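Okay, so here's the structure we're looking at.
Incomplete set of chains, arranged as in the complex.
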Amino acid sequence: QAEGGSVAAAPAAGAAVYDTLEVTTEDGITTIKLNRPDKKNAITTEMYDHIIAALESAAKDDSVLTVVTGAGDFYCSGNDLSNFTKIPEGGVEEMASRAGDLLRKYVRAYIDFPKPLVAVVNGPAVGVSVTVMGLFDLVYATERATFHTPFSQLGQSAEGCSSYTFPKIMGAAKANEMLLFNKKLTATQACELGLVTEVFPDSSFQSEVWTRLKEYAKLPPNSLALSKQLIRSVEKERLYAVNDAEVERLKERWLSDECMNAIMGFFQAKSKL
Amino acid sequence: QAEGGSVAAAPAAGAAVYDTLEVTTEDGITTIKLNRPDKKNAITTEMYDHIIAALESAAKDDSVLTVVTGAGDFYCSGNDLSNFTKIPEGGVEEMASRAGDLLRKYVRAYIDFPKPLVAVVNGPAVGVSVTVMGLFDLVYATERATFHTPFSQLGQSAEGCSSYTFPKIMGAAKANEMLLFNKKLTATQACELGLVTEVFPDSSFQSEVWTRLKEYAKLPPNSLALSKQLIRSVEKERLYAVNDAEVERLKERWLSDECMNAIMGFFQAKSKL
């Protein structure tokens, strides 16, 4: 009952059903809930496609707001590193090329989203689930949430337009501790730096957030959508260019020794547990 | 006596006199005081023209700083909604077109202002009086001040370049609660988010602010003006484009059912009081 917007709601008639997501529409709010709680909602290749499809569908439905949230205790642990272990026939170059194309398309779905988009961050957030937050219109977080982008640790580099949005939001001196040096922020720190709109006690998080969102969903829908598009239009071309540059850099990085060694190290450490 | 810069000063010789404004020059400071305290300094069509003229005049006089403030307990309650009730012969399209042209010109007067421009926010501020604050060089506020931009509530959308300046100042996650969801900020909140330079106790607000401004007005005037123009030049073209886009969107909004219904509701609620 605590999770108002997404409890007891059946999929809308004709809505697609995804095995990695739970998508519901109620009270003018479409909720896309990442639904791999046993994997901390890590995003597989298939799940990127599902989220893109769910965003495209929400863009066209008659809801006023769209929410992204996670099932269970985690919001999202980011890119599922097992994605790197499925090498196609074309080898690692082919893998990097496909992964780059998918990532570019994924981030564009956020850039282009035409209605207010809200992150309801129900727990720790990692990697790409954090970097795209600069493209959301509101970010509400439980006090239990953390924000972590350990790119350089994995030999990689920033995506989700964070190389542009994070310095814009918090200034370079703060953003670089996250983007270059793997600093993990608490919810309160992320809120002070402007990445998060507001932090709530964990015990009342769901009820407070959904009460507020249901009120927001009663506002004039066209005014909300057109205002959001107006704000986004100022930097849309810039965001496309940043997304492209980030993806190109990552495709190089994924083929680097630094990255391959880091990911191999990750799986070796895991296999020893 | 507390209002140092604007008390007991006669209009400069040859200065225009406006029935909606009190304009004075003293100690190197030209003060434009919105002067409709019985209407909470709401801006009528005529008053937009007066403010534009007063800014153009201040730009050329020999003052070092220019201040905008309000008479009475309010800073400014924004656009006088009665502006929407004066339908010209050309109908509502003509009204929207004229209002758009006026707004564009009004905001450009702030973008182009060539000297340091200071908002002395003596009380609550609403709508366009808040959105143009991102174009001021300093914003001093009494602790009694509030900052409110209820656009979507009225079926409208952001102006005053706030769709660009607010996300730049405070990040999208904070800005959107104001611009999309009508959140009213206290002076302290607005200061923490960077919209306000500094907040003062109401009892000492006028004396503290004017003491400081008089000191600032003794600095080398050309250095101040040229430094301000240097800072503004970085984003002047961007600001023009944002202003144009905002005005175009608003002209559409003003003709929408959402906006007309919201404004009709406003006057119906008022007539029942």
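Read from first to last, the chains carry the letters A and B; within each, the first residue is number 1.
One rule holds for everything that comes next: a contact is a pair of C-beta atoms (placed from the backbone, for glycine too) under 8 Å apart; a residue touches a chain by one contact, two chains touch by 3 or more.
These numbers were taken from a predicted model, which means no experiment stands behind them.
Peer 1: Copy number of the whole complex, given 2 identical chains are placed, is what?
Peer 2: Across the complete structure, the repeated chain appears 3 times.
In this text, only the chains that are shown with their structure count from here on.
Peer 1: Using just the Cα atoms, superpose subunit A onto subunit B and tell me the rotation angle to the nearest 5°.
Peer 2: Rotating subunit A by 120 degrees superposes it on subunit B.
Peer 1: Measure off the straight-line distance from the CA centroid of subunit A to the CA centroid of subunit B, and report it in whole Å.
Peer 2: Taking the average C-alpha coordinate of subunit A and of subunit B, the gap between them is 37 Å.
Peer 1: Contact residues on subunit A for subunit B in the complex?
Peer 2: 116, 133-134, 136-139, 165, 168-170, 193-198, 216, 219-220, 222-224, 226-228, 230-231, 233-234
Peer 1: Mind pulling up the subunit B residues that touch subunit A in the complex?
Peer 2: 151-158, 163-164, 167-168, 170-177, 179-182, 193, 238, 242, 245-246, 249, 252-253, 256, 258-259, 262
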